[in-house]
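To start, the structure under review is shown below, and the notes come after it.
The complex is shown incomplete by one protein chain, all other protein chains being positioned as in the whole.
Right after this comes chain A.
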């Protein structure tokens, strides 16, 4: 390649530079103030021609770039003049668009349309879309303060005379509604920015520097809504009737119900977001009004549902291209706003959830609070981000539980409800001061108190973290549960030390048991119980989130079977200590103690039955799958780059660092699931028994009273969950019966491995012939079929897993 002479090069550059400098004054258009500002920046030279020359010298694929600037950065840039990415591009469709004038008078049905559209935007925002693509697209929201009577009369007095549409439809009804929405959104925004949920994942809080009238007082918005309602009843409705339009009554009702809904929702939000959680009953009242308005009852006048499609579009009132005027680093995503019906359903769901949350401030017990959160987060219609954040604020904020209890109290209750430790453990310091001895504080008591406080201090973080996790979205829950496992493990370790010290102080006498003397370990038992629940939920959530493949089910359910078994034993042990008969002889206030004891017993028993039911289902499932593997109806995929032991290690890796329960190895798994000397038939019969016993356990659980199982707040969800499990059991029992019948009745084709291999290469016809030739090998009816070799197959059927009733447990059928 020839290089141009240095002098020539210089000359050229100088010429181009000179040229650029000469015409630089022409660059900024004179009529453009913004561009002129640039003149304060350094002078520019035109390098257009130079670039043409220099890029000719580039090799294909050559880049000139900053060292720090890589391909990755380049990929994240927005391409200009690409209609999909460049929001600043003027499209042909935009050219003929008239600017929207919000000061045009619009008809009541148009007002209705704007209201509904705003509502759709609001709910779409709640469902996770950005403000810039939802509420901020509304011209009325952006310019609501311009809706003033003076501006209207100046502008279009002629129009008023012509159309006779009262100006109040816009400046009162629409304005109050818009401001009502703005205030609701502000209150929601305040809640969402507390950081309880994942921003951008659950919710978008970016306001893009646009005000949603933060300074406009809530009370003012309420007053406007009231005024609008009054005006509508006294004047607006008359006007609508006089026009004699179709469905005038419907329109009046529609407007009325929307104003009322907005007012009630705003009031509810205002009560809910008070720093002291004492106005929940008022909030609940307003929430129920909202809910009534959304219900289908068409008969008693005011409701939203019947009036959804009455609105008439106002062209240009919503501008989806508003995004281009906002400070945004990313191009807008293609989004789909919800439909009106979906919005109504969403809001209904949200209101119901909020009402439930308002209930829990009436604290019953620590366990019922925890259970509420567990079942709340597991709801099948996923609670929206706002209600989850609100739950978190309600349960734990500013170091208080439900705005009134200390965390100490909560942990005390939680431990007492399960393991019922000696009364002296959690006696507070003031109680010690006024105890029997008066002036003299027992040295032992002081020691105990100190130990207990150490324990509680250690437990605060894991427990509150757990509460926080339960308010996250499902995927995050699992991820974060894995993260906090080690905290609980550490806590358990510490609790065991404290328990041992406490034992020596109170001179606890161990209970004799088969495995030697057994101490009660009140505190660590509680920790272990909670930890085991975490371990189980992590695996169960894996099913719910669809993280496991079919071929991993055996492994996972097998492991769950093990953990649930450990949990059951642990509860059994706790049960034994809680019902220790010697305890009562020592206690002074027998009545009080015995009530605590009996409630602990009923909680433990219900937990035991639940654990057992789950264990039975898990066992039934993995046994069925193993049996179907034996019969060849289920063949795990042969994956070339898959190593089962590595996958096993990977699936349970979060349990490896834990002190307890003992981790099982892949070898354990292989050894216990090989089951060579059990026939598929027997195995299936065992599974059948498992499902049957799970079924009866669940039926027992359904009969337990809510306060006994500490499901006071979430009994409906708990019952639903149990019923779903029950359905899983029943469906599996039916399916197993069918499979077992096929063993008995239908001829079983026995194809040896070699045969299978050969038939695979043959055509279908050959395959069919093969089957017809073999019916003689059918086992005799009365004799137990000898199905020990893995080559036996129930004809043409493949195992099918459907999580149709419960997200954690599949129904296994042959299809």
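What to note about this one:
Methods note: a contact is a pair of C-beta atoms (placed from the backbone, for glycine too) under 8 Å apart; a residue touches a chain by one contact, two chains touch by 3 or more; residues count from 1.
Following the convention adopted for this analysis, contacts and distances are computed from a predicted model.
For the chain that is left out, the UniProt protein name among "Elongin-C", "Nuclear pore complex protein NUP43", "Zinc finger protein 511" or "Sm domain-containing protein" is "Sm domain-containing protein".
Here the missing chain is touched by one residue of A:79, A:148 or A:214, and it is A:79.
Along chain A, the points of touch with the absent chain fall at residues 1, 3-4, 6, 9, 13, 17-18, 20-21, 24, 27, 32-35, 38, 41-48, 50-55, 57-66, 69, 73-74, 76-81, 88-90, 324-327, 329.
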